[in-house]
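The complex appears here without one of its protein chains, the remainder shown in place.
After this line comes subunit A, so read on.
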Amino acid sequence: MADASCSRETKSRGRAIEADRDTHTQPSSSRCFRMFKKFQPSADIAGQTTVKSSIQRGIRSAILSSWKIDVETLEEIWPKKESIVHVKCRDHLSIYALHGEPLFFQHFDGPYFPTLRLFHKYPFILPHVRVDRGAIRFLLAGAHMMCPGLTSAGGWLPPADAALPAGTPVAFDAEGKEFAVGIGIMKLGTEEMKVVKKGVAVESITYVGDDLWAIQKL
């Protein structure tokens, strides 16, 4: 079905269709890495549209079910009577902004991530892991988080009864720091990390000082 419609597409749209098809064969999370390491609002934003209310309802319920947030608090962040603006960016990246302030974003049809500035205000909306002090500078350079940074003495992973599966959006706390240094998506489950102790544990999505951090108003 998808292929049939694809062949009818004009050439100029061919690439977009192909990218769309990729989401079905590949978990979308694996394609969103480092999306804000090189992001230029002037070049990478295609346009802005107000989101239809039926779609807004869908986004709202997706957020309520995936973040640890109650209706009242979400209402504070994004009042029902206010329309959110969809900022369409290159590579199927969508940023959603209210009065110009980026609140959350999504890659393809993957999970909704809060911006780090929003997360700092509401640090309970995602589960946390903690990286050791030695890993902070790598995270701030845009690197993904390797297992040792989380399993070492300075790191922290939730206990077995609160284990997090692969694919979960998480915040990076950092040893000796009060505020999260970034947000990522788990590549391995937390229990798995404790066993393998090597390789990429969490993909970095956004972090303090990246190009999304720099955008305070869109």
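Things to note:
Rule of thumb we're sticking to: a residue touches a chain if its C-beta (ideal position, glycine included) is under 8 Å from a C-beta of that chain, and two chains touch if they have at least 3 such contacts; residues count from 1.
Quick note on the criterion: contacts and distances are computed from a predicted model.
According to its UniProt record, the chain left out of view corresponds to "Translation machinery-associated protein 22" among "DNA primase large subunit", "Translation machinery-associated protein 22", "Ras-related protein Rab-2" or "small monomeric GTPase".
When the full complex is taken into account, the listed residue touching the unshown chain is A:I136, out of A:C89, A:I136 or A:A171.
Only one residue from A:P148, A:G167, A:G189 or A:G209 touches the chain missing from this view: A:G209. Along subunit A, the points of touch with the absent chain fall at residues 70-73, 75-76, 117, 120-124, 132-134, 136-137, 140, 152-154, 175-179, 181, 208-209, 213-214.
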